[in-house]
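First the structure, in the form of structure tokens, and then the observations on it.
Omission of a single protein chain aside, the complex is shown with its protein chains in their original locations.
So, chain A:
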Amino acid sequence: MTTKILKATATGSAILPALFAVILGLGIVTLAGHVQASALHDAAHDVRHATGFPCH
């Protein structure tokens, strides 16, 4: 019983940080690549073109 709980916690503690990092990473990519607010668009313009994001 104890082993089971410990195992579950260990798995949870590995998946949650990874999941959070993926969400954070995708959030940054969306912000830099997709958000159309004009200040962001103008600042990221050349990078968006060069990294293949739909820009305009």
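Heads up, the rule we're going with is that a contact is a pair of C-beta atoms (placed from the backbone, for glycine too) under 8 Å apart; a residue touches a chain by one contact, two chains touch by 3 or more; residues count from 1.
Just so we're on the same page, contacts and distances are computed from a predicted model.
Would you mind picking the UniProt name of the chain not drawn here, from "Protocatechuate 4,5-dioxygenase beta chain", "Phosphate transport system permease protein", "Cobalt transporter subunit CbtA" or "Nitrous oxide reductase maturation transmembrane protein NosY"?
"Cobalt transporter subunit CbtA"
Just checking the interface: what residues of chain A touch the absent partner chain?
Residue positions of chain A that touch the missing chain: 13-15, 17-22, 24-29, 31-34, 36, 43-44, 46-47, 49-56.
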